[in-house]
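Only a single protein chain was left out; the remaining protein chains are all shown in position.
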Amino acid sequence: MDILYFAWVRERIGVPREALETKAKNVAELVEELKAREERYAVAFEDLSALRVAVDQELTDFDASLENATEVAFFPPMTGG
Amino acid sequence: MDILYFAWVRERIGVPREALETKAKNVAELVEELKAREERYAVAFEDLSALRVAVDQELTDFDASLENATEVAFFPPMTGG
Amino acid sequence: MRVIVQEAPFDLGAETSAFAIGETKMGAIVTFTGIVRDLAKTPLEAMEIEHYPGMTLKALEGIAAEAKKRFSLGNVLVIHRYGRLTPGEMIMMVATAAPHRKDAFEGAEFLMDYLKSRAPFWKREITAQGADWVASKDADEDALTRWEAKP
Partner (left out) sequence: MRVIVQEAPFDLGAETSAFAIGETKMGAIVTFTGIVRDLAKTPLEAMEIEHYPGMTLKALEGIAAEAKKRFSLGNVLVIHRYGRLTPGEMIMMVATAAPHRKDAFEGAEFLMDYLKSRAPFWKREITAQGADWVASKDADEDALTRWEAKP
């Protein structure tokens, strides 16, 4: 599974994307897995209310299923326009 | 005093403007004076709710004073934009 | 503030571009353009717009000044044509610049609502069947209550 990071989430984690083998069933489980890996993940995912997530390039929630998902992206609230 | 007519008011009265000596104190009195003159005025001013009036190029009401006024215009509701 | 009343066509692209250039304190530009529509049952040949020359510019300037008073706006542009126009031709445009998008949108909507019912223009549609004055719409008059209700 490809994990992508944007804006300050990318800066805190230090890479724009990485490939990961995971058994996480939903986004929240994936987040817990990442947080357990290293301090920089724990810092980036400290406050989930400040984060947004897209699964396979569709905005969704942290309880979204990862079944058949190939790409998950984490980022702060968007500031387009 | 110059009296101006626009759109279908102009068409019904038959002239775009005319000069008039009047002692009318307000617009309503002027309208009565005009209606008394000829049938075409009576027809044009039959339904005042379908008309608008400007005194000295400012939109106003039919009870507006004509003191010091030099130009009165009658026309249907505007359709700009 | 720039208010123009003219018979000649205007260049929407050039006007919009000139309006927006150099607005470094403004984050938002909104434009509205009105076009002669051919929606009559019988094909529309032309739209004739009559106006009140002595009053038109003054009325448009008054509406633009009121918009600047009510909203946080930078520059404001109003162009309105009169005379004979054919379907597809542009009748008029407004443009507003503002620090934030809400003021730019509301400023432009305010201008349009007042232009519709308070600027001395009268439209007549010409078809093969003859000429008909366009009736004012209750909806256009009602649109003004949105602004009258506000402080």
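To keep things simple, chains are lettered A, B and C as they appear, and every chain counts its residues starting from 1.
Keep this in mind: a contact is a pair of C-beta atoms (placed from the backbone, for glycine too) under 8 Å apart; a residue touches a chain by one contact, two chains touch by 3 or more.
Not measured: the values here are computed from a predicted model.
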{"item": "Contacts of the hidden chain among displayed chains", "value": "A, C"}
{"item": "Residue among C:Glu23, C:Glu48 or C:Glu141 that touches the chain left out of view", "value": "C:Glu23"}
{"item": "Subunit A, residues in touch with the chain not shown (by the definition above)", "value": "4, 6-8, 54, 57-59, 71, 73, 75-81"}
{"item": "Residue ranges of subunit C at the interface with the undisplayed chain", "value": "11-18, 20-39, 87-88, 90, 99, 101, 104-105, 108-109, 112"}
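The working rule: only the chains that are shown with their structure count from here on.
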{"item": "Furthest chain, CA centroid comparison against subunit C", "value": "A"}
{"item": "Averaged-CA centre spacing for the pair subunit C and subunit B, given as whole angstrom", "value": "26"}
{"item": "Whole-Å gap between the CA centroids of subunit A and subunit C", "value": "48"}
{"item": "Rounded Å distance, subunit A centre to subunit B centre (Cα mean)", "value": "71"}
{"item": "Touching two or more other chains - residues of subunit A", "value": "none"}
{"item": "Contacts with two or more other chains, residues of subunit C listed in rising order", "value": "none"}
